[in-house]
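The following block contains the structure, expressed as structure tokens.
Incomplete set of chains, arranged as in the complex.
Think of it as A, B, C and D in the order they're written, each chain with its own count starting at 1.
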Amino acid sequence: MITRPSLDQLGLSAGKKARLYRILHDHGLRNGTAIFLPYDHGLEHGPRDFFGHPEASDPGHIIKLALEGGFNGIAIQVGLARKFYWDYAGEVPLVLKLNGKTDIPSAIDPLSPVNATVEEAVRLGADAVGYTLYVGTPAQQRDFAQYLRVREDAERFGMPLIVWSYPRGTAIDAKGGRDCFYAVDYAARTASELGADLVKVNFPQPDKQSGVPEPYRRRFSPAEAIEAVVRSANRTLLLVSGGEQAGDEAMLEKARLSMEAGATGLIFGRNVFQRSHDDSLRLVAQLREILAKYPS
Amino acid sequence: MITRPSLDQLGLSAGKKARLYRILHDHGLRNGTAIFLPYDHGLEHGPRDFFGHPEASDPGHIIKLALEGGFNGIAIQVGLARKFYWDYAGEVPLVLKLNGKTDIPSAIDPLSPVNATVEEAVRLGADAVGYTLYVGTPAQQRDFAQYLRVREDAERFGMPLIVWSYPRGTAIDAKGGRDCFYAVDYAARTASELGADLVKVNFPQPDKQSGVPEPYRRRFSPAEAIEAVVRSANRTLLLVSGGEQAGDEAMLEKARLSMEAGATGLIFGRNVFQRSHDDSLRLVAQLREILAKYPS
Amino acid sequence: MITRPSLDQLGLSAGKKARLYRILHDHGLRNGTAIFLPYDHGLEHGPRDFFGHPEASDPGHIIKLALEGGFNGIAIQVGLARKFYWDYAGEVPLVLKLNGKTDIPSAIDPLSPVNATVEEAVRLGADAVGYTLYVGTPAQQRDFAQYLRVREDAERFGMPLIVWSYPRGTAIDAKGGRDCFYAVDYAARTASELGADLVKVNFPQPDKQSGVPEPYRRRFSPAEAIEAVVRSANRTLLLVSGGEQAGDEAMLEKARLSMEAGATGLIFGRNVFQRSHDDSLRLVAQLREILAKYPS
Amino acid sequence: MITRPSLDQLGLSAGKKARLYRILHDHGLRNGTAIFLPYDHGLEHGPRDFFGHPEASDPGHIIKLALEGGFNGIAIQVGLARKFYWDYAGEVPLVLKLNGKTDIPSAIDPLSPVNATVEEAVRLGADAVGYTLYVGTPAQQRDFAQYLRVREDAERFGMPLIVWSYPRGTAIDAKGGRDCFYAVDYAARTASELGADLVKVNFPQPDKQSGVPEPYRRRFSPAEAIEAVVRSANRTLLLVSGGEQAGDEAMLEKARLSMEAGATGLIFGRNVFQRSHDDSLRLVAQLREILAKYPS
């Protein structure tokens, strides 16, 4: 088993450490773990993600949910942050998501354009910024260039940087797909090599073998796979994503395996808000129970 | 029914609030609603839009019409603003439209290039700036980047930003077209996520069902549709566009439904100026009657 | 008939007005009209334009011709301005042409790249700058962006901006061609919307009807056409171009119609210098006779 | 035989000389030769390069290996440098690799995007920076532009610049391939012409004759080939790369020939770390024996 890295080991500047400490030890379970609520679906997927649960379309409602559920932070785009975060400013940490795109045009080899700056995140009182990096696309030249500017600003302002490290593109599709162990493992390592402070990945699916490169073409248990991903992320704190809504039990199992492997926490959106308010809080309570077992 | 958000709720800087207050409470009906006169057709469509009504080709005539009709603002390109606005400076608010394009080349996946700056808007005494965002095109990468620079300048100068949020492109065409409920709803939300202060949309047509994604493929009344759009715009003030000239009664009905749903106002161009002067004023009077019923 | 706008109506800064006053009232006929000598053919077409009249290849000769002919300005590229204008500095106004290209590669959808700056024009003592805008091409995104930077500098330095507003590209070819009334009319309006101080257009040919959009598909006399173009340019001073060499009588007639319609002046190159020195001066004298009838 | 250039001959600024002196005379054998450990495989190839030797996935382990093995420097990406170099700062020189890419998408004509700056290298206490230049691709326009900015910063900060000069692209493939003598020779010269301080090349394979241009189509011994490459690099210090793992004897022979020809040193990654710890140290000892014979 891998020991989760402590804040002291990460080579952090004072500003980054102060903000990460606030997220990990002043909010949520205050035990060094974290659960984040991402809410950029209105841009990424459009309002249809809220159709089944109309109150989910109201950003104010969601921020309140993050507060009631004891989340360590809410990740939103700048427009919602400007208009809704003020009401709860300081009560729950803000992760300003700096890039995003609609899913209207096909995005075979996507790039997520920046729509806000780290400086704006500072002005809004954010404790971290988020950047979606599409690992493996031919657009990586422009993506890395755009990312570099964000990372430099994050260094300059002492702002923790969470990378949504998403394998995408035709090459990934041909090499096992976005959730295969190869893709997730490479994505975690890429974020670490490129200087992310935290990295958000999907839970790897080692049974997806078709097309994956050697030496990924052999048996890995889910536990082995997530352990390898944590190892690839090394001193980059790992957050495991919920992805599309799935059965609660499967989801809780992923959460357990991830924390056991050394992940720092979870980042769950649709799984949390695409249900009734009470049901959301019930699920979050279960997730918090798991996190409570892995203090650091 | 949704309550129209008040200026106090929008997280506005002093400069933005001062200018929006001026537009909404010092002009027009002075009741928190607004009707704008957009006049960028000379660039967007060429002089042919004025052929039927030659006096409509004269920017001075149009600004005078905005004044006489009690509009809350006139939206024009920088060339006309420099040459004609001086004559009426301060009498009617100026919305400087910052981007635009000719319709000569086909624009399957369009982008509207910037031709003026927020700083220039400040210099000209504008009370808001306008930006056309083509939601859903593959050019969204360059569009978002260009938009970000405009939005940052608008924040810096305390200048309200009105986004012309226009669904466009081959993907939109395949998913119901630019006026379908799905497209308009997503466009409203996109403007909100990306930090617009006001958003201009077309009235949604929920009966356009061909190709639209689930869960938009079911019955929505026009009233339900515009209400959902207002909800998607949340704390972004909604302006409903007139679009191409249509029958007066249909247009007045759209205006009524929009205001009832929580829109802040209307933005009507060709419907207003492609008729005789007296007829224009008569129509505007009818629209003002509607607005008068929705003070805030 | 349209009254030609006076300098007082144009919303000009002091610097722009001072320089335009110098061009229109201190040179040429000093009556508010203007005739310019453009001489960028060496770049745009290559030396072949001078083969029939070898002395035309000598920039010194041409500047002297502009002086002798009583022109209101000479429009040249930066290289020639640096090397030859010094000899006549102050004697005839300099219009520094800021962009240009060779005609060697095919240019189906052209863009004219900038090769000099407004600041350099100031340093060289220019009284105006020129910019070629290719209206109607798919390159309008980059063209407008490039133009914006030029226009901003022109505002900053109080430098009058003359836009060579040239309809071009496959869409224009399909909609009547570069000289049809539709194309010229739209080009004049585009320059006005985008903030040109003066606009150079070709004389419209209303008989070119094939492919032009409604409502241009009907009878317009040349006089009606040029009047409409002047109206579309509104407070942007209109200069009518000579284009390729044509018969003198036809050319003089165009000049007469243009001035009668409210144009501010003419800009004639090959028609002037592709003939003997004496013949050039004789033609210019005839053009001046026409201009003398339209003081302002 | 060619004499290896001394630091005094290279036209170095004080800062560059100080840092190179530190690398070449304060570390490793302290005799003017060098052996570097490159460790950017996690980004360039993904974690699979470490599968056979799990401890190789741990950056801390690798830096420790560089220290124990008496390397003159370790070349890593910024993320690993930030998180792991602090533990050994000053004990072994840091070469901050400034660009890199994943190998997920096909890269027929590759470009390696920058993900860190020279300024950051200074902040991290690096003694050199590395840049991968893909010589011979159609992307050379953007590559040279990107490289220029790096080189200018390196001049400004007195930071030695090591160019990974890699022949790549369809044209190279057609002209003998990336390892043929023609390709390696041209790449060495290109780095010298473009101002590299050190250049990393693969050992040339003069027997690869298919497609290479005249006059490379004749017999060259490996010794003649590497001598010619050293000559082409002239006053740019040459580092020979290990490339993919090969037999130890072949590798040691390449090292000998390179040093004999006038190379300054070696840069060996997978050959070193894709084996057990003891075996790594044994190999390094053999390489150091060779270097010890070529003091300068």
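Following the convention adopted for this analysis, a contact is a pair of C-beta atoms (placed from the backbone, for glycine too) under 8 Å apart; a residue touches a chain by one contact, two chains touch by 3 or more.
Given the structure is predicted, the values throughout are model-derived calculations rather than measurements.
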item: Assembly size in copies, with 4 chains present; value: 5
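As a convention for this text, only the chains that are shown with their structure count from here on.
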Touching chain sets, computed without chain B: A, D | C
item: Same-residue or different-residue interface between chain A and chain B, half as cut-off; value: different
item: Rounded Å distance, chain C centre to chain D centre (Cα mean); value: 57
item: Cα-centroid distance, chain A relative to chain D, in whole angstrom; value: 35
item: Numbers and ranges of chain C residues touching at least 2 other chains; value: none
item: Topology of the chain contact graph, where touching chains are joined (line, ring, star, complete, other); value: line
item: Pairs of chains, among all present, that meet the touch criterion; value: A-B, A-D, B-C
item: In the complex, chain A residues that touch chain D; value: 9-11, 109, 135-138, 140-142, 144-145, 147-148, 151-152, 155, 167, 169-172, 175, 182, 185-186, 189-196, 213-216, 228, 231-232, 234-236
item: Chain D - residues contacting chain A, complex; value: 40, 42-43, 46-48, 51-52, 54, 57-59, 77-80, 82-86, 100-102, 104-106, 111, 113-117, 120
